[in-house]
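What follows is one structure encoded as structure tokens, with my remarks underneath.
A single protein chain has been omitted from the complex, and every remaining protein chain is retained in its original position.
As written, the chain order gives the labels A, B and C, with residue 1 at the start of each chain.
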Amino acid sequence: MKSDSPTRVGKGKVVTAVFLKDIQIELRSRVVTNQVLPFAGLVMVMFAFALDNDDVLQRVAGGLVWLATLFSLFIIVQRSFAIDTADGALDSLRVAGIDLSAVFFGKAIALATKLIALEIVLICSAVLLYRVDVSATGLVLLVTCVLCATSGLAFVGTLYGGLTAGAKGRETLLPLLLLPVVAPVLIAATRATEAAFGSGGAQTSEGWAWIGLLAVFAAVFGVGGSLAFGSLIDE
Amino acid sequence: MSQVLQRTSPTGTRTTKVIGALALLVMAWVVVSGLILTPQDVVQGESVRIMYVHVPSAWIAYLAFIFTAVASASWLISKKHSMGFDRFAGASAEVGVMFMAITLITGSLWGRLTWGEFWQWDPRLTTTAFLFVTYVGYLAVRRLEGSVEQRARRSAVVAMLAVLEIPLVHFSVVLWRSLHQGATVLNPNGDVKMDDLMLFTLFSGVVGFTLVFVWLVLHRQRTMLLVDIANRQGLDAAIAARQTESLVK
Amino acid sequence: MIVSFSDVVVVYDNFPALAGASFEVSSGEIVLLQGPNGAGKTTLLRACAGLLPIARGSANVLSCDLTSDRHSVRRKVGLLSHANGLFQDLTVEENMSFWSRLIGASNQDVKTAMHIMGLSDRLSTTRVANLSAGQKRRCALATLIVRRAQLWLLDEPHAGLDTQGRDELDKTLRAAREAGATVMFASHEIDRAQNLATRSLTVVGGLVTES
Partner (left out) sequence: MKDAGFIFGSYIVTLGAILMFTFATLRRAKDSSQSVTEKDKTWL
């Protein structure tokens, strides 16, 4: 056995390894699939009970989809870091001496994957439960909106999730930090989704201005997060 | 002189005494003039009096957060990572959060009188509310456990993230309100015709609140230093106590 | 010198876990840290790995100055802490391949390490959550072997292992030493540990003394 330390691994490989690890754990433990998805679906049904009016439901469907996504976001983010803190794996990641911004992107992509699965279910349930119609152009807008909004949410979720991982009172601190940050995503994604759904007579074209905002948000926190994550997670 | 000062306040100096006295004087003038001497506004009526405390506190709140951002950036950039920047950022944010709370409360009281509603989803108001929550979060991050250096690094990074966040929040709310012209309420801000005394009172308010801000930040920041020093001395004692464990054996 | 600590103070939440520790470790040593619970052994090992800020004093590990830069040392050390650093929902093999991919180790190294720790065959496809405490420890040790660290830091590596596992561990550490690595480990198994170690240090009350 030689004692030279192994050569430094490329960033892309670390991103892939972390991403696959998080997804694999989810496929095994099924926390998002078996707990968060039913929770989010239930929220959509509860909204229908609470609002109890087909017209209103159609109008607010976009907002409800993204509100349910946000609530689930907190649970998924906490779960995403709980798997790393449970048995000290986060320490091992620190000692591995790898580029922590690669860990940031790996975890963010895994988080985005889970969120997209969740959003597909939520949008489908909106179509089924709230009788929303989506046109072909609306669908293009909707898919773009989901992709941009999800990247933004995944970046800030991973960033602040890392900051609060292992901290005392993280259950309340995480929403306190995340909620004001994700407000632009909630507003923009909701408007874009409403435009795609044609809620309240909105035109599809109205939605694209919001996509720009979502893209800027994702870009800003993608860059900011990759710079800040290391110093937040690693004292 | 300094002995007397020490008895009243350990964080005071001659400069802060002067600033404090000036602040008291100007604030007293603002209260008297704002409540009694100034006339009521043609459009707003008596409610314009709230403006003499509301506008200066909003100004100070925003100023405080700019200071926090600049001090945090200075901490991150400076090679020495001087803790003075960190304490300044923290003190300024604390005072800023207080003034932001004052701004939101007095603003909604004024809104109730002028618009008939406590709250309007107006971009400026909404951004202000989000700024408030963001910096409450910043203060929560400062209270996370860890060493002084850890606190400084974490909070400086979070302050920088807030600087990224606020323009996005503001822009999204502006875009939201401009696309959905729902219940737009006549915004009487632009209609105020202020006479000289009213303008002077408002101006005095800004000066007085700025003096209060400077005084509070100076004292708060020195208090933070005192607490840090006291903790360090506590550490000396703790180290000595810890070392005696080995003698017992 | 591989490790050189001088009056090092490390603080946890206002508690000085290390209260002025001074010691040196030179290349090729196997150093045993002994001392009562709460003496500061774990803190000492974690500080060597660059995980904890040095509040006072000076610390130098593998020619990295820990007071100014705690990051560059991390790639060169291997740390086995109380926690195993494993993902409960993944199998032994998946855990191994994750950690080895992060540090760029070859498949052959992974196989060898798993073989050494007796984790081949059936165990390799068992989820970590279903392993016994000792088997988890073996798995954690296997991830450490793959690292080929210059400095091995082990916090109670013997705990939880059966006699066979302990023998394998001792053999592994001796082999690592022969390959030029330096080892520091904490243990309460004094007889076995003293047999393995080339030198032993006592940690009490956050201080380190030669013993």
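Observations on the structure shown:
The rule is simple: a residue touches a chain if its C-beta (ideal position, glycine included) is under 8 Å from a C-beta of that chain, and two chains touch if they have at least 3 such contacts.
For clarity, every value in this text was computed on a predicted model and none was experimentally measured.
Touch, as defined at the top, links the missing chain to these shown chains in the whole complex: B. Where chain B meets the missing chain, the touching residues are 2, 9-11, 13, 27, 31, 34-35, 45-47, 49-50, 53-54, 57, 94-95, 98, 101-102, 105-106, 109-110, 112-113, 212, 216, 219-220, 222-223, 225-227, 229-230, 233.
The rule is simple: only the chains that are shown with their structure count from here on.
Remark: the per-chain Cα centre closest to the mean position of all protein Cα atoms belongs to A.
Simply put, of B-C and A-C, more C-beta pairs touch at A-C. Farthest from chain B in terms of Cα centroid separation is C. Averaging C-alpha coordinates per chain places the centre of chain A 32 Å away from that of chain B. Distance between chain centres (mean CA atoms), chain B to chain C: 48 Å. Remark: chain A and chain C have CA centroids separated by 36 Å (rounded to whole angstrom). Multi-chain contact residues of chain B, defined as those touching 2 or more other chains: 145, 147, 150. In chain C, the residues touching two or more other chains are 53. The touching residues of chain C, when paired with chain A in their complex, are 49-51, 53, 71-72, 74-79, 81-90, 94, 98-99, 101-105, 127, 143, 145, 147-150, 175-176, 179-181. Chain C meets chain B in the complex at residues 9, 11, 13-16, 19-20, 36, 39, 53, 55, 204-207, 209.
Residues of chain B that touch chain A in their complex: 130, 133-134, 136-137, 140-141, 144-147, 150, 153-154, 157-158, 160-161, 164-165, 168-169, 171-173, 175-176, 179.
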